[in-house]
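The complex appears here without one of its protein chains, the remainder shown in place.
Labels run A and B following the written order; every chain starts at residue 1.
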Amino acid sequence: MQTKTLQEIADHVGGTLIGDGSIIIESASTLDSAGDGQITFLSNPKYTPQVKTTNAAAVLVAEQVETNACQIIAEDPYYAFMQTVVLLHGHRQHPNTGVSPKASIADSAKIGDNCNIAQFATISDNAVIGDNCQIYPGVFVGPNARLGSDCVHYPNAVIYDGCQLGDRVIVQSNASVGQDGFGFATHKGAHHKIPQIGIVVLEDDTEIGAGAAIERGTLEDTIIGKGSKIGDSVVIGHGAKIGAHCLLVPQVGIAGTAQLGQYCVLGGQAAVVGHIKVGNMVKVGGQAAVINDVPDGMTIVGSPAIDANKAKRAYALIETLPDMRKKIKQLEKKLKQ
Amino acid sequence: MQTKTLQEIADHVGGTLIGDGSIIIESASTLDSAGDGQITFLSNPKYTPQVKTTNAAAVLVAEQVETNACQIIAEDPYYAFMQTVVLLHGHRQHPNTGVSPKASIADSAKIGDNCNIAQFATISDNAVIGDNCQIYPGVFVGPNARLGSDCVHYPNAVIYDGCQLGDRVIVQSNASVGQDGFGFATHKGAHHKIPQIGIVVLEDDTEIGAGAAIERGTLEDTIIGKGSKIGDSVVIGHGAKIGAHCLLVPQVGIAGTAQLGQYCVLGGQAAVVGHIKVGNMVKVGGQAAVINDVPDGMTIVGSPAIDANKAKRAYALIETLPDMRKKIKQLEKKLKQ
Partner (left out) sequence: MQTKTLQEIADHVGGTLIGDGSIIIESASTLDSAGDGQITFLSNPKYTPQVKTTNAAAVLVAEQVETNACQIIAEDPYYAFMQTVVLLHGHRQHPNTGVSPKASIADSAKIGDNCNIAQFATISDNAVIGDNCQIYPGVFVGPNARLGSDCVHYPNAVIYDGCQLGDRVIVQSNASVGQDGFGFATHKGAHHKIPQIGIVVLEDDTEIGAGAAIERGTLEDTIIGKGSKIGDSVVIGHGAKIGAHCLLVPQVGIAGTAQLGQYCVLGGQAAVVGHIKVGNMVKVGGQAAVINDVPDGMTIVGSPAIDANKAKRAYALIETLPDMRKKIKQLEKKLKQ
């Protein structure tokens, strides 16, 4: 954490300052909580009234608003806020310990420059770790797995054999990448494991949430596209392909071999069944069940998921079913008379 | 496990004994399975008929019932049963190993008196561990994190940097506390991580289930209130506030910045969206989706969640939709004639 003047922040985010540029800003906070020495932001117009009454020293806005706080006008105030938080608070600093003698590193593994590999981490035979990687305690990197540079793997994350990770891939604690897909051949009453010979590919700039589980492919690889972010406890089935820049909120489930395009956003606990194709820029509501192909750009909600506009009205009417039933009975009765 | 006479048990729970106080009780069991030397309980009147036929030596009841077993009448028989199970079986005994030389404990960490810290556990820089804590193998306590006294952390539980835990906090295996919230600023087609500068606060007597994941706050802390119990694989989003004494059954999802009051009970797989406020003593059905503020004391079910009485009738009628549709068509036809 380091303080900055308001002018320094305005310059950093490329914004226009309205107010006293010499004011010292110490930290970032919310509209509600921010006080002296703090900066906040307005990106959702719904909260405009709160800007009037905020006690923040300054607020990042898209256009000038009525407020006693100083303002920095920025094209994309939420992005400017992110830049400001990074400037004031920085990203997490990792312990700079080098490669611990208490880590277990196979002789055949290749470790890049400037890595920190903590005690109780395992780097297996023929694994490759790129430069500047942060490997926390209890992490397991399996045989022949490969990490790019600048990856961060938090405690007890597990990367199974052969999986391929790009640069700047973050894996949060207790996540599993590359465990066997749920694939069995049932024969004469027993379920026989099909060797899962695909791997998991996590492309550049992906992030895998805590406790998430990404299955390796049965025959073809499971792929998480560049820049996609996978929330906590999400499960991705074997051979699923997630396009670039998707956001999968916690507890989402994607069945094996499903395909998602780019820039899809899935709400919490949403599910996509196997063998279907979801287009680009599709938005899926929380708890929705996607059971058919979805064209580009659609917003769908509900279980089963349908067009959001239809669904909002339709699902809200479930509540009126007893009333509807009563009316139908009354109509039938009247008509009989 | 140690045996007690029935009289000793009656005295221990403050109950009134009907029957032979000298009978030796060895263990606790269910109404169905209990036999000689075993004690059971009746708290749900639904099971009263089974008390008649139980083979248990004794049964804990709220009021005298018809049975061949001895009876201990206690005001709250389920609580008395809990006391009895503790008396006969005790809570789990932890290995009394002290601080293992194979644990990794930072020089700057402070360890309280009488702690057991197992091999392969990591206590990071400036972390503080209170007295009488049980830290199992593979546990990670991050820099500047703080545990109160009498905490139990099961294998591979992970506490990220800076998180604050009260006294008697239990974290089950593979749970994650304080990983980054799912917070990104999307700008020119890429999702940029917003440093998550809040922490997680687990107040006194909280418990976090196996594989659960509690995100740290973006700007404000994520708080689990005193005495609340969080089930397995539950995910709590960044900055959510869970009031005191809530019960969140396994696989519940709480989105970021949602607020729950005290004594809420959420059924399995229920979800609460972000930015809403759920009152005190609210009961939420399994798989329900809470998408609006909820006043104190309500019971809600369904996705979307509505008043439980309404919902039970309404959701049950979904099954009759084909029939309703048919009737409407018939009515239209008749009316045309």
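Methods note: a residue touches a chain if its C-beta (ideal position, glycine included) is under 8 Å from a C-beta of that chain, and two chains touch if they have at least 3 such contacts.
Everything numeric here is computed off the predicted structure, so don't read it as measured data.
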Residue among B:His245, B:Lys283 or B:Lys310 touching the omitted chain: B:His245
Which of A:Gly138, A:Gly243, A:Gly267 or A:Gly286 contacts the chain that the document leaves out: A:Gly138
Hidden-chain contact residue, picked from the options A:Val99, A:Ile194, A:Ile276 or A:Met298: A:Ile194
Where the unshown chain meets chain A, residue by residue: 104, 120, 122, 124-125, 138, 140, 143, 156, 158, 160-161, 174-176, 179-180, 182, 184-187, 189-195, 197, 211-213, 215, 219-220, 233, 235, 237, 251, 253, 255, 269, 271, 273, 287, 289, 302-304, 306, 310-311, 313-315, 317-318, 320-321, 324, 327-328, 331, 334-335
Chain B residues that touch the omitted chain in the full complex: 27-30, 33, 76, 78-79, 81-82, 85-86, 89-92, 95, 102, 118-120, 136-138, 154-156, 170, 172-174, 205, 207, 209-211, 227, 229, 231-233, 245, 247, 249-251, 263, 268-269, 286-287, 303, 315-316, 318-322, 324-325, 328, 331-332, 335
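The working rule: only the chains that are shown with their structure count from here on.
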Geometric centre distance via CA averages, chain B-chain A, whole Å: 26
